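Complex shown without one protein chain; remaining protein chains in place.
What follows is subunit A.
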Amino acid sequence: MSELRFEEVSVRYGTRRRGHTVVDGVNLTVASGTVVGLVGESGSGKSTLARAAVGLIPLSGGQILLDGRPLPKRTPLQMVFQDPYSSLDPRMTVGASIAEALPRGAFARNAIAAEVTRLLELVDLAADRAGLYPAALSGGQRQRVALARALAGRPAVLIADEITSALDVSIQGTVLNLVRQVQARMRLTMLFISHDLAVVRYVSDTVAVMQGGHIVECGPADDILSNPQHPYTRQLLAAARSGQR
């Protein structure tokens, strides 16, 4: 596993003259084998940072390093998206979607099915699901498939962007448990993004708080919760507490 580092990363949308900076000089390190939770309000730039990391959006400044080196063209990062309904191709079977993400040439034609089975079992899905289309799966099952697909690429780092917010509450817990279990077993390096502080705290070793394109506070999860420094973090905590019964 590897270490992911954002150095002075900025992202702008729109043209050079007219446009706005969504991510502004972000420094953040995801240490090898740990989970960094990124929490922040609507529009603070969390997803943009994630998309920039996997190369879906170009950087306008700074750099992203993997083990101290710039990211190669074929990204060794993988991502799980928010909406399990739009993240799987409706016309492709579950097995085909996962197989597509396997590193090209790494598996002989006849070994592919076995690898798909292994990945499905890793996310607690029976092997016979491989032949199904996404429409036949529930949201929680689709999200497991999306996780299996991400793991198929043997990622150096896994990015999870709001992976539970489109799921039933009753399934959220199962998916969170699964993510924690897989992360621990494979010693995954992971950037876990959510707007829900309680969820982030539950999953992460380190918590980073983002506001208006900046990381305003970052530290071990327990410290951030017991001793928040930035006013915005305190505000988030207060909101989370008041939501509790």
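FYI, contacts are C-beta pairs under 8 Å (C-beta built on N, C-alpha and C of every residue); 3 or more make two chains touch, one makes a residue touch a chain; residues count from 1.
Criterion: contacts and distances are computed from a predicted model.
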Given the options "Peptide ABC transporter ATP-binding protein", "Cell wall polymerase", "Cytochrome c domain-containing protein" or "Branched-chain amino acid transport system permease protein", which would UniProt use as the protein name of the unshown chain?
"Peptide ABC transporter ATP-binding protein"
Touch assignment to the omitted chain, from A:Ser2, A:Thr34, A:Gln78 or A:Thr117, lands on A:Gln78
Just to verify: which one of A:Ser2, A:Ser47 or A:Thr117 makes contact with the chain not shown?
A:Ser47
Write down which of A:Ala31, A:Leu132 or A:Leu225 is the residue touching the left-out chain.
A:Leu225
Of A:Ser10, A:Ser32, A:Ser60 or A:Thr174, the one touching the omitted chain in the full complex
A:Thr174
Residues from subunit A at the interface with the omitted partner, ascending
41-44, 46-47, 54-56, 74-75, 77-79, 81-83, 85-92, 97, 100-101, 104, 138-140, 146, 149, 152-153, 162, 165-174, 176-177, 180-181, 195, 197-199, 201-202, 221, 225, 237, 240-241, 243-245
